[in-house]
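For reference, the structure is listed below as structure tokens.
Every protein chain but one is kept in place in this view of the complex.
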Amino acid sequence: MSDNRTPLGFTPNEMMTIAASRALKNDDVCFVGIGAPSAACNVARLTHAPDITLIYESGTIGTAPDVLPLSIGDGELCETAVTTVAVPEMFRYWLQGGRISIGFLGAAQLDKFGNINTTVIGDYFHPKTRLPGGGGAPEIATSSQQVYITMAQSKRGMVEKIDFFTSFGHGEGGDHRKRLGIDTAGPTLLITDLAVWKPDPVSKEFTVVSLHPGVTRQQVQETCGWVVKFAEVLDETPAPSELELKTLRDLQARTKAAHEGTGKGKAA
Amino acid sequence: MSDNRTPLGFTPNEMMTIAASRALKNDDVCFVGIGAPSAACNVARLTHAPDITLIYESGTIGTAPDVLPLSIGDGELCETAVTTVAVPEMFRYWLQGGRISIGFLGAAQLDKFGNINTTVIGDYFHPKTRLPGGGGAPEIATSSQQVYITMAQSKRGMVEKIDFFTSFGHGEGGDHRKRLGIDTAGPTLLITDLAVWKPDPVSKEFTVVSLHPGVTRQQVQETCGWVVKFAEVLDETPAPSELELKTLRDLQARTKAAHEGTGKGKAA
Amino acid sequence: MVKFLPLKQAVAENLNNGDSVAFEGFTHLIPTAAAHEAIRQGFRDLTLIRMTPDLIYDQMIGMGMAKKIVFSYVGNPGVGLLRRARDAIENGFPRPIEVEEHSHAGMANAYEAGAAGLPCAVFRGYRGAGLAEVNPNIRSVTCPFTGEVLAAVPSIRPDVSFIHAQKADRKGNVLVEGIIGIQKEAVLAAKRAVVTVEEVVDTFDDLHPNLTVLPRWTIAAISVVPGGSHPSYAHGYYARDNAAYLEWDEIAADREKFQAWMKANVIEKGADDFAARVEHLRKAA
Partner (left out) sequence: MVKFLPLKQAVAENLNNGDSVAFEGFTHLIPTAAAHEAIRQGFRDLTLIRMTPDLIYDQMIGMGMAKKIVFSYVGNPGVGLLRRARDAIENGFPRPIEVEEHSHAGMANAYEAGAAGLPCAVFRGYRGAGLAEVNPNIRSVTCPFTGEVLAAVPSIRPDVSFIHAQKADRKGNVLVEGIIGIQKEAVLAAKRAVVTVEEVVDTFDDLHPNLTVLPRWTIAAISVVPGGSHPSYAHGYYARDNAAYLEWDEIAADREKFQAWMKANVIEKGADDFAARVEHLRKAA
């Protein structure tokens, strides 16, 4: 694996994962979605947040996997966890109980208010594409104290209007959550492969607050399906440190080796 | 301990416990109240029903104690159980889930329809005597498929009108359970130190169906606060067998030794 | 009372056409051998219930056995979509299929309520979620103390539940350990439960008292099928066959390739074939 896949020495996806990892604190209790959130959470654990509590919906609490899980229920998660509970308990005592500080989600379709669709493309009853659905996300989105979202930008993914409200973000914006009686903060951070976004305090529309190194406003707009708002003062995301990059790449290399190792000699 | 404490070679209490033990079957799943029910259930297990499942409300399922527990949560119950679950699970999955064939209760006050009071003597808000209360009994009485009751007879205990409905038996009799939407059978058996009683099929009033050896109708009536009905054909309860008596007495001797053994050398 | 039976007989005695059935396992201990036996016996018009329908439900749906599916995540874990399920939902192939969709919280609570003998589950869920608008089985009750409106879903009470577990003792008590998922609830919620196990041991006397043990009288039949949860894994026995999950994506993408694979790997095979499939995965467990 090369350290120089881009002129900058890191890929946009690596920047995304590392920027997301930095948002997590040592005392966070994080409900981890699979994919990009999982990588970010484990990089955080392996760098600046060694005591972070990672929870996967399979029931594993306080887990510390050496490789990234392929699914939310890998054996590695259980073996390294503080405790492993049944799934009803996970959703009742731990998520609904209000114990999760950060719910970390990916998205197939996202709108500017942080509403997520992972259910269908097209009409629900006559879908063009049937996606896997919500899984734990509908309640992660409303029971976690805050929600972080991470996804690679694309016009197909970041859209003006999502086809289905799998998980509720800020709805139509403003105080829509409060009007529905939802007392948690909802999406407070979006990390893409190009930028860091935060919701406007009033309208709740996601606004770019930081561009990743080398990224232009135009690139962000061209890969987003809505008219992008930028903060008045726009930061540049600090580039990944050597430690961060090495940690992420080592983790991914271990993961690749481990997952291939269980196949029948065929390439995964 | 003598084998001849009465002219018959056994005491009324021994006869009660042994008669109660005989009512239990090998495939019963029995929710065991403390005291007389506990002794009867364990005698059954140690004689004709070796595979009976005994459940105590502390969460111990399929327990096989060598000595009778002092409380429903003795360590012995856990050590010999198939599994020990949390108390909410006990009441939700195991009792409310409809898995208990026999709920076995004692009573402080009982009426002829199998309603039990273990809450107060006198008015609830200004009690003459505050008793311990229902514990698990209110739901044992309605969620178990059948309820067996065992108690020593006395005019104070077996009364025309109980002071408080701790657990519902047949209410005012007849189809009162059905009218409340309770679809379990309720009390189907009462075993006292003098007799075996079953509810009349229509009125649901407890009726003496069998007198213990040497007991007269008059003795039963003199120790009961309501006018006793006797079945047209009245059986005599078979006397305890040698095996039954020995099993019960050995169990009680082991129990006495074990409970004294944990004291500070003082008599318990 | 539980019977130890060959898998073929355990499935034949407990599953019927038209049943509602749960083959449960939350990424771990998936009862693949039992599902394959059900496919071989060709049941029809099943209502398939599962939080995470994966390969086995893709296979049953692709074989036209399901009239309805009740689920909360219809994906190939860690890989992507389930292409036979998609074909049924999007194109009605090989037959149209009715969909009842929940969130994980909804399904987990519904199983819990089923195990608890309740008609419905009450929880805080589906707030602002689109599912509440498309699924008429998502309703509400109002807390009589605070006035808060809570979600309610019907409890899940399958005619039959199938699970795979690590071991049984000779009496028929069953141990599930590791990621225990929803298996205990699936068994206790069902009218009948069938369990495949890796092995039978003499007694459970040495087990810790607080492990997840299902007493023998909660189970209708036990079949010993080593490797029976391949390609998922059995904690303490063998690792997940990740390659098989990745391969499935290709197999299921094509209707004919799917049929050929099913013929070669399910129809013409039996429960005894599972042990060999996990041989190379045992070291990694």
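Going in written order, the chains are labelled A, B and C, and every chain counts its residues from 1.
The rule is simple: a residue touches a chain if its C-beta (ideal position, glycine included) is under 8 Å from a C-beta of that chain, and two chains touch if they have at least 3 such contacts.
Just so we're clear, the structure is a prediction, and the values are computed from it rather than from any experiment.
> In the full assembly, spell out which visible chains the left-out chain is touching.
A, B, C
> Of B:T17, B:T53 or B:T142, which residue touches the hidden chain?
Residue touching the absent chain, from the options given: B:T142.
> Considering the complete complex, identify which of B:L8, B:L70, B:A152 or B:A239 is in touch with the unshown chain.
Result: among the candidates, B:L70 touches the missing chain.
> Where does subunit C touch the missing chain, residue by residue?
116-120, 122-124, 137, 139-146, 148, 150, 152, 154, 177-178, 180, 208-212
> List the residues of subunit A that touch the chain left out of this view.
With respect to the unshown chain, the touching residues of subunit A are 27, 29, 53, 61-62, 78-79, 81-85, 92-93, 96-99, 143.
> If the missing chain were put back, which residues of subunit B would it touch?
Within subunit B, the residues touching the omitted chain are 34, 57-60, 69-75, 77-78, 84-88, 90-92, 95-96, 119, 124-125, 127-139, 141-143, 164-168, 171, 176-177, 180-182, 259-264, 266, 268.
Quick note on the criterion: only the chains that are shown with their structure count from here on.
> Nearest chain to the global Cα centroid?
Answer for the innermost chain: C.
> By CA centroid distance, what chain is farthest from subunit B?
Here the answer is chain A, farthest from subunit B.
> Return the distance between the CA-based centres of subunit A and subunit C, expressed in whole Å.
Result: the chain centres lie 28 Å from each other.
> List the centre-to-centre spacing of subunit A and subunit B in whole Å, with centres computed as mean CA coordinates.
Each chain's C-alpha centroid was found; their separation is 58 Å.
> Two or more other chains in contact with one residue: find those residues in subunit B.
Counting only residues that touch two or more other chains, subunit B contributes none.
> Any chance you could list the residues of subunit C touching two or more other chains?
Within subunit C, residues 112, 185, 212 contact more than one other chain.
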